[in-house]
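Step one of this worksheet: look at the structure below.
A selection of the complex's chains, in situ.
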Amino acid sequence: MHPIQKDSVNPPATLLSLQLQYFAIFREQAGKRSEVLLSSATTAAELYAELQQRYGFELTTSQTKAAINNEFCDWDRQLKSGDAVAFIPPVAGG
Amino acid sequence: MPGAFSFCDTPIDPAALQATLNHPAAGGFVAFEGRVRNHNEGQTVVQLEYEAFPELAIKEGLLIMDEAMQRFAIIGAACIHRVGLLEIGDMAIWVGVSAAHRDAAFSACRYIIDEIKQRVPIWKKEHYASGDSGWINCETRTRTRSE
């Protein structure tokens, strides 16, 4: 798969409908627990960048993890409409 | 016996969970309890809040328990984590491991709590005597927020 072909699967004009969940510091910064977002982002990383702009998330992608449909995933994971997306700030259980 | 991992939002009572780990071949049992401390990094903690991403946390927690069952010669392992508002001295997590021999029980218990702290999506917000509060490992990497 050539990267350019891959990107063309979701042309920039296509808006995906994504189910976002926010936890901990992201929940407080977003001011909500969840929302349905229409986004032009094609990857988890692009979506996170969009949310950083929108809500002022300060944690970098190296401090944060992405999860799609209740599974951890890579930052370059392609999004598809209907995905449930969450970003995981540094954990502190136990 | 598969490893068990669960959440609760009321005080942890490990007795029933520990009973599930009893086995006639189990010569050693090791438990770890994490409790709310009255201080952290020089600040006086008055209260603490745990929040989880339940679906992913249960999945990752069970994965860790399975890893422990595979890596160490243990008979059983169980963990329960509390979420919500906790006071000083409250038990936040309980991990129990039974094994024929103590070495495996100690190693597995340590493995489980270390991995949980690193991998399971649970967050902790401390409320300080100063009135400040902060999400542990989050605020300290950005700036200290005063709320």
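Observations
Note that the chains are named A and B in the order they appear, and that numbering of residues resets to 1 at the start of each chain.
Simple rule for what comes next: contacts are C-beta pairs under 8 Å (C-beta built on N, C-alpha and C of every residue); 3 or more make two chains touch, one makes a residue touch a chain.
Because the structure is a prediction, the values reported are computed rather than measured.
In this entry, the protein chain formula for the full complex is A x2, B x2.
Basically, only the chains that are shown with their structure count from here on.
The geometric centre of subunit A is 27 Å away from that of subunit B, both derived from CA atoms.
Taken in their complex, subunit B has these residues touching subunit A: 34, 50-53, 55-57, 59-60, 81, 92-93, 113, 116-125, 135-139, 141-143. Looking at the complex, you find that subunit A touches subunit B at residues 21, 23-25, 27-28, 58-59, 63, 67, 70-72, 86, 88-94.
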